[in-house]
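All protein chains but one are shown at their positions in the complex.
And then chain A:
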Amino acid sequence: MKELKAAFPRTIPVLAGYVFLGITYGILMETNGFPLWLPILTACVVYTGSMEFLLVGILLSPFNPWATLATTLMVGARHIFYGLAMLNRYRGTGKAKYYLIFSTSDETFALNCDADIPPELDKTKYYVAVSVLDQSYWVAGTAIGALCGQLISFNTEGLDFVMTAMFVCIFLNQWLKDNDILKANGKRSTYQDRIRIHAPEIIGAGSSLLCLLLFGPERFIVPSMFLILLVLTLCRKQLEPEKDPNEQGGIVQ
């Protein structure tokens, strides 16, 4: 499968990050006295890292279904944005679409949203390859942590930075890609052109930073999303690229 071959190198950072984080999750569940199959099952069917870590605490506290639902919706709210950003890319992927949507973790979203798929490859197979690889890393890491977490003794402090580094690279890649678009236009770019082309990145990072300072690390995501949406909507006239003649409405391929 040439799609798998093309996808694998792109997922190596996720391999490192997920196996490490998965092990942490498996150990956490195991040391809190949950049966071995529980972290592995939740890694398969919940499959959203941030929520699974919260789940450990939730399962240890008194039963409270409504608070659980509220937390899940708040932590998961960013998936709504991933959906909007991937709407067009995931169109026409047939039955695989259900799995693609289900498995949209932060990392899988970032890789698939940032993907430049060579034209000779089947895009559906490529997206599925990335998604399946990523999830298998997570499940494998969790299983390792749950089964033999106690045996690990090398100092892994700081290894989780690999995931941060990946997002930083993807962010920079977007920035450099926008620079290339500007250069391809030919004419000398003005200061305003440069701000305009990078505006989505600046708005995303700026709004989130502002909300982080205002609301703190536990509850800044939902306000950030609202602020990003508001600013992007207000700036639509300035940011919307001129109509591309090759692109028609929303029907793709």
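FYI, a residue touches a chain if its C-beta (ideal position, glycine included) is under 8 Å from a C-beta of that chain, and two chains touch if they have at least 3 such contacts; residues count from 1.
What we mean here is this: contacts and distances are computed from a predicted model.
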Name per UniProt, for the chain absent here [options: "Methylated-DNA--[protein]-cysteine S-methyltransferase", "Diheme cytochrome c", "Nitrogenase molybdenum-iron protein, alpha and beta chains" or "Branched-subunit amino acid transport protein AzlD"]: "Branched-subunit amino acid transport protein AzlD"
Given A:31, A:150 or A:164, the correct residue touching the omitted chain is A:164
Identify the residues of chain A touching the omitted chain, counting contacts across the whole complex. 9-10, 12-13, 16, 33-34, 42, 45-48, 51, 55, 58-63, 65, 68-69, 72-73, 76-88, 90-92, 97, 101-102, 104, 106, 109-110, 113-114, 155, 157-159, 161-174, 176, 178, 199-209, 212, 217, 220-221, 224-225, 228-229, 232-233, 236, 239-241, 249-251
